[in-house]
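Shown next, in structure tokens, is the structure this report addresses.
Partial view: only certain chains, each at its native spot in the assembly.
Chain IDs A, B and C follow the sequence of writing; residue 1 opens each chain.
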Amino acid sequence: MIKVELIIINKDGVRDPEGETLKRYVVDEVGKDKVADVRVGKVIVIKVNSSSREEAEKFVTRLAEEKRLYNPIVHKVIVRSEKIEDGNN
Amino acid sequence: MILTLSEREMEVARKVLQREPNEAEWRMLDVLWSEHCSYKSSKVFLRSLPSEGPNVVMSVEDWQDAGAVDIGDGLALVLKVESHNHPSAVDPFNGAATGVGGILRDIISKGAMPIALLDMIRVGELNEKGKWLLRNIIAGIGFYGNSVGVPVVGGELSFDSTYNDNPLVDVACVGIVDKGSIVPSVVKEPGLRLVLTGFTGLDGLGGASFASRKLSGNDEIGAVQIADPFAGKIVIDSTLEVIKYVDAIKDLGGGGLAVAVTEMANGLGAIVNLEKVPLRVKELLPEEIIISETQERMLFAVKPENVEKVCSKFKEFNYPCEDIGEITPDRRVKFLYNGKTVADLPSELLLSPPLNLMPSERAPRRYNVPKDVTIEEAINKVLSHPDLVSKEIVYSQYDYEVGTSTLVKPGEADSAVLELPNGRLLALKADANQDLCSEDPYECGKSIVAESFRNLSTVGARGIALVDHLQFGDPRKPHVYQDFIESLRGIAEASRFFSTPIVGGKVSFHNEDKDGNPIKPTPLVVMAGLIEDKVVRNEVREGTLVLLGN
Amino acid sequence: MRTAIIKFPGTTCEMDVLKALKLVKADAEIVLFNKFDPDHYQGVVLPGGFSFGDYLRAGSIAANSEAIKGVKEMANEGKLVLGICNGFQILVEAGILKGALLPNLNLRFVTKWVWLRVKRKDTPFTKESKDVLFMPIAHAEGRYFLDDEESASEIAVLQYADERGVPTSEANPNGSLMNIAGITNEGENVLGLMPHPERASFRSISPNGSSDGLHILKVFGG
């Protein structure tokens, strides 16, 4: 089984109020210089019945596009995968 | 196995059964005899409440899931209040949200369409933790209420360090139903099928009476219930569509199937085939299925020929629905798994825990009036108290317009006003006062009823009924128990005085801080009223100052 | 006009829309998402609520449904399509209308009565409308965004505004681009808006006694 992680996050030009709020918090706390940027997004973790990471990633990427798991106007996506034992994490 | 039953209670069970109950049976007794389900320490007193009146359709002594009053034109108003304090302390978002889900299911259990919610929030100091609690409680209530399309039309927000570790999250709901179509919670005849909707899962295993335990290597899962308002909405819509095909409805709350089946059978018997229960996770044990408190489930008693009609309405939305057993004449509640008996107990025993009258002792009056305060200090202190700030930040997060009937909206007056389907105008208000109650619970009981009645009158309404919710510390402490008894006496006296019958209520004990100190006594009432003439809108113009009283 | 009000699991405003459409004498009915046949209707309304729990993003799961394919067909045939709140979110997620509706800038759900400037009156929905309308919003994801301001300005039909109809930044409740509250498509037969016209159709519940929502809904009448 392959665990595929799809990270959906706002593109650089699109405002991310949650990240901005968090950054303000952090800056308040620890000083301006410690943190350069904060972004908040969603992650979808999909366990795919497959033995090839490449195939599983392709499947998830296609799914994300066809079913619009993200909106290409505002989001960028990152796909990652790892092989796991059945039933495990 | 951790049980909350006392030695005495266990002796009673053994004596009646003439044998040692098995583990599943102990757990059933544990939840059914828990304070939460059985009211063993409070029932005697609740019976003394003035619960009758010419308009009362269903009241405290009927011991149903909610009370109901006649509002004319063949309609009844169904009313209920409940808290979700402990879950909200652990997980404020899901705790508050599932509280809303629970109260809604109480209303639809009567076949009534929920039309409005109220939320009463009490938290401690606004430090990092207090803010986190408050932010998430509000978000949780909004998440559930908004998602299912029932407007939150009013409530309270109050701060007191007594709630630092134990916030109070109370939610009330009102619904409308044709008087003749109110669905009972109990059955009258054997032969009816038991139909269960919704998946049963690990979540909420052990909420009512035993502490969390390890399950499949994961920790503390049992304590947490995740809110799923989407499922909740399907349950609401579908249940209201099938009420004409069902003989009785129970929602599954504290104590899960054990409590719902036993209370529905109401002295008759039942057989439940646990292998038929739709499961979300495969590894659940039969004993766990019996007491799992997973949300968004309903139990229906249905004539055999109507089972399909009921289930098809749920399956239309891909929602599980199964015939899991039947009501029997033999006065025993039996849970079987693939034909093998898991638990088999007499209904009578399950429904009648030994009542619990505890020692009570009047606490010294706690009048605590600071001396030598200048009027200026007093005014500053009062006006800068967070209880008195604008509550817009709260109610603007709730969809109070859905249903297109909210006439007087949150923030506009001391009560909310709704337009009912028959054109009549309903006013709603909730009140509590922890400061007064900690000084004199009896006077306070009277005072909160009077305050709701006054608040209703400011929009032109006369109170017609109320529900109460009594929130206290550990009743085994004589002062706490005495506070409870006295505040109830005060509430009862005032309701008699105003002719506003008490049609329902709920008791929540064991509200304590982490050092075991009880919270300030916090009884709370929710009153409904009708506007006989037209809505009174208070309008204060520049230059006017209005004072009433002496 | 024969009008369908589509109910998805999680839709909450279908009854309110029906009640309001009756006021304008529309021949409207509520249709379950899996029973919807676009050929039966000349108009369709996607009401507000939380379709499929609004999981992932508001409207995104409903946008994938068969019913929305039917709505797309109707839009292409020039039939009237109105998306209110969650309905607007669905239209955007389905690509029937352009852009995106993002979480409100203050990250909170907000209920509030707002003033709207009617920027375009050349759509069937706003043809004889007043210049400024008063309606409530109730949403958490209503911040309109499009990566092309020029075209956003063209498709904008309604803008959050002050009482006189000026789209000031104070009047913007959610951070929408150019205060946009509602947009149309190229054919002008589709309107999506975050405010709820059906909740502004009954004088008794409007804070100022108006019924401005009917200005939008009346197109389904007759």
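Going forward, a residue touches a chain if its C-beta (ideal position, glycine included) is under 8 Å from a C-beta of that chain, and two chains touch if they have at least 3 such contacts.
Since the structure is predicted, the reported quantities are computational estimates derived from the model, not experimental observations.
The assembly described by this file has a subunit formula of A x2, B x1, C x1.
One rule holds in what follows: only the chains that are shown with their structure count from here on.
Taking the mean Cα position of each chain as its centre, B sits at the greatest distance from subunit C. Central chain assignment: B. Criterion: smallest distance from chain C-alpha mean to the mean of all protein C-alpha atoms. For the pair subunit A and subunit C, the distance between C-alpha centroids works out to 30 Å. Our note on geometry: subunit B versus subunit C, Cα centroid distance of 36 Å, whole angstroms. Between subunit A and subunit B, the centres computed from C-alpha atoms are 39 Å apart.
Touching subunit A in their complex are the following residues of subunit C: 56-57, 60, 63-64, 93, 99-100, 102-107, 145-147, 175. Here subunit B touches subunit C in the complex through residues 142, 146-149, 228-230, 233-234, 237, 316-317, 395-407, 409, 419, going by the rule given at the top. The residues of subunit A lying in touch with subunit C in their complex are 13-15, 17-18, 21, 42, 44, 67-69, 71, 73-74.
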